[in-house]
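Please read through the structure below; I'll follow up with questions.
One chain of protein is taken out of this complex; the other chains stay put.
A, B and C are the chain letters, set down in written order, and residue numbers restart from 1 in every chain.
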Amino acid sequence: MWHHIRSPFSSQSEIKHSTEQDCWIAVSSKVWDVTDFLSIHLGGPAVILKYAGGDATEAYEEIHAPGILEETLDQSKFIGNLAASIDIPQAATVPKATENVQNEEIPEPIRESVKVETTPYQKPPLFTLISAPDFTAVAEQALTPKAWAFYSSAATDLITHRLNKALVRRIMMRPRILRNVKSVSIKRKVLGHDSSAPFFISPAAMARLAHKDGELALARGASKEGIIQCISSNASYPLGSIVGAGHKGQSFFLQLYVNSEREKTAELLRKARDLGIKAIFVTVDAPVAGKREADERLAAENVASAVSGAVAGNDKKGGGMGRLMAQYVDKELVWEDISWIKQVSGLPVVLKGVQSAADAQLAVKYGCKGIMVSNHGGRTLDGAQPSILVLLEIHQICPEVLDKLEVFVDGGFERGSDILKALALGATAVGVGRPYLYSLMYSTDGVEHLTQILKDELETAMKLCGITSIDEAHPGLLNTRDIDHLVSNGDTHPHIKWKPRSRL
Amino acid sequence: MWHHIRSPFSSQSEIKHSTEQDCWIAVSSKVWDVTDFLSIHLGGPAVILKYAGGDATEAYEEIHAPGILEETLDQSKFIGNLAASIDIPQAATVPKATENVQNEEIPEPIRESVKVETTPYQKPPLFTLISAPDFTAVAEQALTPKAWAFYSSAATDLITHRLNKALVRRIMMRPRILRNVKSVSIKRKVLGHDSSAPFFISPAAMARLAHKDGELALARGASKEGIIQCISSNASYPLGSIVGAGHKGQSFFLQLYVNSEREKTAELLRKARDLGIKAIFVTVDAPVAGKREADERLAAENVASAVSGAVAGNDKKGGGMGRLMAQYVDKELVWEDISWIKQVSGLPVVLKGVQSAADAQLAVKYGCKGIMVSNHGGRTLDGAQPSILVLLEIHQICPEVLDKLEVFVDGGFERGSDILKALALGATAVGVGRPYLYSLMYSTDGVEHLTQILKDELETAMKLCGITSIDEAHPGLLNTRDIDHLVSNGDTHPHIKWKPRSRL
Amino acid sequence: MWHHIRSPFSSQSEIKHSTEQDCWIAVSSKVWDVTDFLSIHLGGPAVILKYAGGDATEAYEEIHAPGILEETLDQSKFIGNLAASIDIPQAATVPKATENVQNEEIPEPIRESVKVETTPYQKPPLFTLISAPDFTAVAEQALTPKAWAFYSSAATDLITHRLNKALVRRIMMRPRILRNVKSVSIKRKVLGHDSSAPFFISPAAMARLAHKDGELALARGASKEGIIQCISSNASYPLGSIVGAGHKGQSFFLQLYVNSEREKTAELLRKARDLGIKAIFVTVDAPVAGKREADERLAAENVASAVSGAVAGNDKKGGGMGRLMAQYVDKELVWEDISWIKQVSGLPVVLKGVQSAADAQLAVKYGCKGIMVSNHGGRTLDGAQPSILVLLEIHQICPEVLDKLEVFVDGGFERGSDILKALALGATAVGVGRPYLYSLMYSTDGVEHLTQILKDELETAMKLCGITSIDEAHPGLLNTRDIDHLVSNGDTHPHIKWKPRSRL
Partner (left out) sequence: MWHHIRSPFSSQSEIKHSTEQDCWIAVSSKVWDVTDFLSIHLGGPAVILKYAGGDATEAYEEIHAPGILEETLDQSKFIGNLAASIDIPQAATVPKATENVQNEEIPEPIRESVKVETTPYQKPPLFTLISAPDFTAVAEQALTPKAWAFYSSAATDLITHRLNKALVRRIMMRPRILRNVKSVSIKRKVLGHDSSAPFFISPAAMARLAHKDGELALARGASKEGIIQCISSNASYPLGSIVGAGHKGQSFFLQLYVNSEREKTAELLRKARDLGIKAIFVTVDAPVAGKREADERLAAENVASAVSGAVAGNDKKGGGMGRLMAQYVDKELVWEDISWIKQVSGLPVVLKGVQSAADAQLAVKYGCKGIMVSNHGGRTLDGAQPSILVLLEIHQICPEVLDKLEVFVDGGFERGSDILKALALGATAVGVGRPYLYSLMYSTDGVEHLTQILKDELETAMKLCGITSIDEAHPGLLNTRDIDHLVSNGDTHPHIKWKPRSRL
């Protein structure tokens, strides 16, 4: 018997190639020796060991694009085909994970593991979704628990996640009247490239969790709607496939986690350059992963049922997908590395994750073409100031930055009027993240539909404000008084004079 | 077979005159050719096409006053009477929409469409309603879902809608004691015309949705109570009928949406002048309709079941009644057009929808007799500052405006003490909108009852504040400290110096 | 047939003496002609007419003390005894309201009216109640719906009622440490009279609704605990009985509604003086009653079932007990009348209901010995600033007032620490109202128990603050920063310069 889950209650002695020292898995009827690969898997070894000696097709396909395994592993690691049944005893009887097998030879625990949960939830027709929050509401029902936890979760108590949105909403608008608003223009140049709208698809990992078309559908939707996609370096599909899914000449950006093995990053940057990527968004707010508890709880449960108690007992940091995927990120990345990234890629660099005016000023000094004010959607440091406050802090402390580079912002923007507020505060464009992931439930159609909703809401908000071009957006359209008192004065505090003995 | 609903599941081949190219409908047993009318229907063609080739009486009567069809359509479009059964095959068998027909010849889908939902809800006796919120609570139960959605809905996330009321309530009062308050006077001159109270019926579209007497009942109630009604230019009844329902010499105002076909507006203005209307309230906060999602969701459902998927798929902006009715509004209306309206009508003009001190100043400059501080009840731009903040902004930036024209305000005023707060801040009168629509559930009696409640609450609040005339209301009666920090400084922000390259 | 309820469904023709022109009622087996009395009944005629021609004993006893009828009506109005069955046909068959009569001769509607509702709720033992809020929680269950509505209700939307308590709680304390707090003293002289604690029983109408012992139990409890009771002029018991229930020399205050028939007030004041009352608390915040909707709704229901539709239809102001009882209050009372009250009574006068610094200053000018900062427990003008804000306003604008007269305060004080906060802000004593009414559920024991709880809480708070005498309480013990921004600057507003043409 081959396929299994590990359980303290079942004997494992008869399962072959199922240990850290000798680990085979089957994916799409092909059997691979992944013993050496275990230690370099970005997602960590535990998640592979769950399927050691068994069929990992279902779990693999949920996250990875087809072909990645072949690209990654040396051909010498290929053991054989399940169908041929040559090398692996019982291989022919490996049940496909997507079937609800009723094979009497399979003992109980196994049958349970391959049962497909039949969910009665039916997604509503796409045209009945009329706002970004509608997509969120559907996603909560329609996605798998794992996908929902991974996408929707944010750090610890969700304080920053909620403040991101709440503070944008607390900015009020001051509409002007009796202006000709028959036609409006929302086109914008972003880092010199045309976009039909002043927002773009913010990078988010593992789009395939929402739909098998994953980032390909994002590319196709962006193509049809004329907006820019910023591709995650943790995308489910290879960069080339994603770029290839769009039209010729379509503008893409690449989000970059710098790998502690720098050569791997250099390779990725060269590939990006060759594929015609327009800019590199270097993530700087996540040298380590935040603690996304919803994500980690699901992981903990998996670990509980699948790997040895000893392993779980030793790891008190949780094992969520977010944390696992962050393991390869270089924790030693510093300002001086920016020039290296520019040099290797030959592309403009935008810092994604700026959270203080001081660092916005440094970004100018180090030659960045842009900054993205972001706290990773509240997914890294819970309690970090919400994005809109950082934007106002820049206005207060170093407004000249807004004239020296392009400023992007994300975190809680899900209405056309939200986007207009950011534009009025000088943002070049706004990143929209989770809503696009959720739109993927409807593949390319969903991406288009969401884009059209946001464009329509933005145009409506502009007309009602009395402006016809996004270039006319300015702070006078806003009443920010409800949050003005929250804007930091930078390193100075009204009540605090004390300086620690040892300082930054 | 004639009456039907369109469904993707039923064949439409046998239904005649049911396409955009050849469309007849029956209303009150008369059959009309509305093919040419489709494109100019204020409510859009889709809502008519639902009944193409069938009986539209029920849907028509819910919104339109009797006789409007005859007034609007050329006699050449009259095809014949259903009863005569001459021109239209099967016309005699068209079921009346208000009957629960058990005719075996009608196929299933049709029978369902004519079923009258029997709701067990019984409105409570009028005298048990003792406040405006009571009317709202009853309306939520008693109105049809469509009427409730249309009246109660506001833009997107209802932020402005809720802030309107919440901020009025956060103003506190500072009652004075030991004054003779035996008798109080709440009479006020409004634009030179007598009113028994410093509030009036704010214009709201389609009163017939609440009661078949619609705006006629509002006129009769206003007559009995001696208050002024501001008639919506989207009223269910013709202007003449409404004015005629009141007493001789009764004061009315007319709310105006300027039509992009200016001559239609000119015609309406001349009619208003001839009917003795006292002033024109030009709506300036809605060049396009806001996105009222509750309204649009119902529309979306209707569209879903009734028109082809292709049509719905192309329209990602929703199809709520509010949006449909706004289609004819002139998006090119500018300040210079004010004088044209004054000239054509010969009437004083009040701008309805002023949302900033700067525009209040412009209103003085362009010769308006009044402004109405309003955000359309939160129905246009969600996030717009609530009305009471705009009033305070005027106090801060241009208090002289209050001496140069009359200032009206609406949005969230539903208590006598709410009205007193606006008066203390210099408002001439307060508009009360939704509560009057809801009062229509009891026709004229409801309008009177609500008016008496508001008058009584206002008088009580005045006595408890130690004043006996509304002319004595002044800012010293208020403690506005809880919202003072929210008042905008106009175009200047404490933290923001930055100016966009291209500005207004 | 005699006893009945009036109902639109039952014929009334056979009921004698049941009209406004000829009205008899039976109370405790005595029949009275109350035709003339109807128009001067403080509670209005409607409530009597409900029982016209029938037995009103139960309703009478719920509100009135025994013997008041005999004192009030001329002997000529006495018709006879029910038992004697002489003058009144069928009088012998009048069912007692407190019996669940199963007499077959009584038609259905009547039998329903005499059914005694059996409530299964059992009050918990007194000693398990350990705080004032505990009494409230029990009262909500144990009181009759009418009593609960009358006591707990406040004006319209309960904004002031809730703010009263909320803002006291938002004041924080700054405890001092390492002081000898072995024994503390909470004794205080109040208007020159000894009290064992710096709080007193605030006047509240109709204590008999909570317990048959009503104000007598309050007097007995105050006697045992050595605190002062301020008797309501709407007390259920005669003033003499209440004073007589206490010990010799016990201190009482009398709350006064000035009657529009001044001689009645003069008579009451002379009686108070003769009974040894120590001070008169003149209510000045209620020239008319506030709109207590919970109270009025119950009234509306009664009216609905009992009096003619015409009457109800004419009265759109509601008919709650609070409003009815306020009818006799003199709406023409002015500052100049204070000296008359002082003269007639020969007693010090305290103004109850001061709500602005300006009126606190006037109180000094007009020779008051004290003011009570109060908004009637939020029962008059909803939206009035909460008491604690008025106290802070006095500190800001006219702190010298605190040295010129004694300042009392009530509204939302239900913890020992709440009381300590008021003392720290200069209050001589704090009025506790509703909690004492609720304590009456346990008669005198409840009054004592509540008093002991409050004393214990106050002592504990003092010890934890590091003070041993209430004379040591001072503003430095408080952190009021959370509400400082809400304190009014009096008649001046930071944003408002505008003056109305006609001003106070």
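Methods note: a contact is a pair of C-beta atoms (placed from the backbone, for glycine too) under 8 Å apart; a residue touches a chain by one contact, two chains touch by 3 or more.
Every value quoted in this text rests on a predicted model; they were computed, and no experiment measured them.
The chain not shown here makes contact, within the complete complex, with A, C.
Check C:373, C:390, C:473 or C:496 against the missing chain and you find that the one touching it is C:473.
From the options A:221, A:246 or A:290, the residue with contact to the unseen chain in the full assembly is A:290. What chain A contributes to its contact with the hidden chain is residues 156-157, 159-160, 163, 284-288, 290-291, 293, 296-297, 300-301, 304, 312-313, 315-318, 331-335, 337-338, 351, 353-356, 358-359, 362, 375, 380-386, 389, 485-488, 490-504. Contact between chain C and the absent chain runs through residues 125, 127-128, 130-131, 169, 171-182, 392, 395-396, 399, 402, 415, 417, 421, 425-426, 449, 452-453, 456-457, 460-461, 463-467, 469, 471-476, 478-482, 484-485, 487.
The rule is short, and it goes like this: only the chains that are shown with their structure count from here on.
Taken pairwise by the contact criterion, the protein chains link up end to end in a single open path, with no chain closing the loop. Taking only C-alpha atoms, you rotate chain A by 90 degrees to land it on chain B; that is to the nearest 5. One finds 63 Å separating the Cα centroids of chain A and chain C. Contacts with at least two other chains are made by no residue of chain A.
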